[in-house]
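Submitted below is the structure of interest, expressed as structure tokens.
For this view, one protein chain was removed and the others were kept in their places.
On to subunit A.
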Amino acid sequence: MKRSIIDLWVGIFVAIGLASVTFLALKVANLTPQSNNNSYTLIAEFDNIGGLKVKAPVKSSGVVVGRVSNIELDTQRYVARATLTLDGQYHFSRDTSAEILTAGLLGEQYVGLVQGGEEENLKPGDRLQLTSSALVLEQLIGKFMTSFAEGNNKAAAADAAAAETAP
């Protein structure tokens, strides 16, 4: 085997390797939001974040505008404080509300932002005033069960009253 042919093949081999790594970095992995230094953070406090995780998307009208970069518990007031890192090109008014939503029935949870009506925009580091917590399925079922039981009691009482007056 001639040396120049070996050199050529090894060159092709290494080039394929570099191309593969580039493909994996650019096309398969997401290089954009975290490395983008043109971003700002907002704070949102929730009573209950449910299954929200760090790196979950922040969406407005379904468009991804940022990611949850940190979640911690405020030990003074015992609420969950989520730090949202938003893309610098999107600005929201001061009365924007944040809610924790679920993609699909059992999908991942994300933060939804709904634009308010005020003129002035939120500045980096500001706190979102209006937040609503995640829907926790157990609590939802609990509420449903209580209201169902109450409804049953009322119906039973009405039946009893009807039975008393009938004869």
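Quick note on the criterion: a residue touches a chain if its C-beta (ideal position, glycine included) is under 8 Å from a C-beta of that chain, and two chains touch if they have at least 3 such contacts; residues count from 1.
Operating definition for what follows: contacts and distances are computed from a predicted model.
Visitor: When you check the chain that is not on display against UniProt, which of "Ethanolamine ammonia-lyase small subunit", "Nitrogen fixation regulation protein FixK", "Protein-export membrane protein SecF" or "Intermembrane phospholipid transport system permease protein MlaE" does it turn out to be?
Guide: Missing chain, UniProt protein name: "Intermembrane phospholipid transport system permease protein MlaE".
Visitor: Name every residue on subunit A in touch with the hidden partner chain.
Guide: Within subunit A, the residues touching the omitted chain are 1, 3, 6-7, 9-10, 12-14, 16-17, 20-21, 23-25, 27-31, 55, 57, 104, 106-107.
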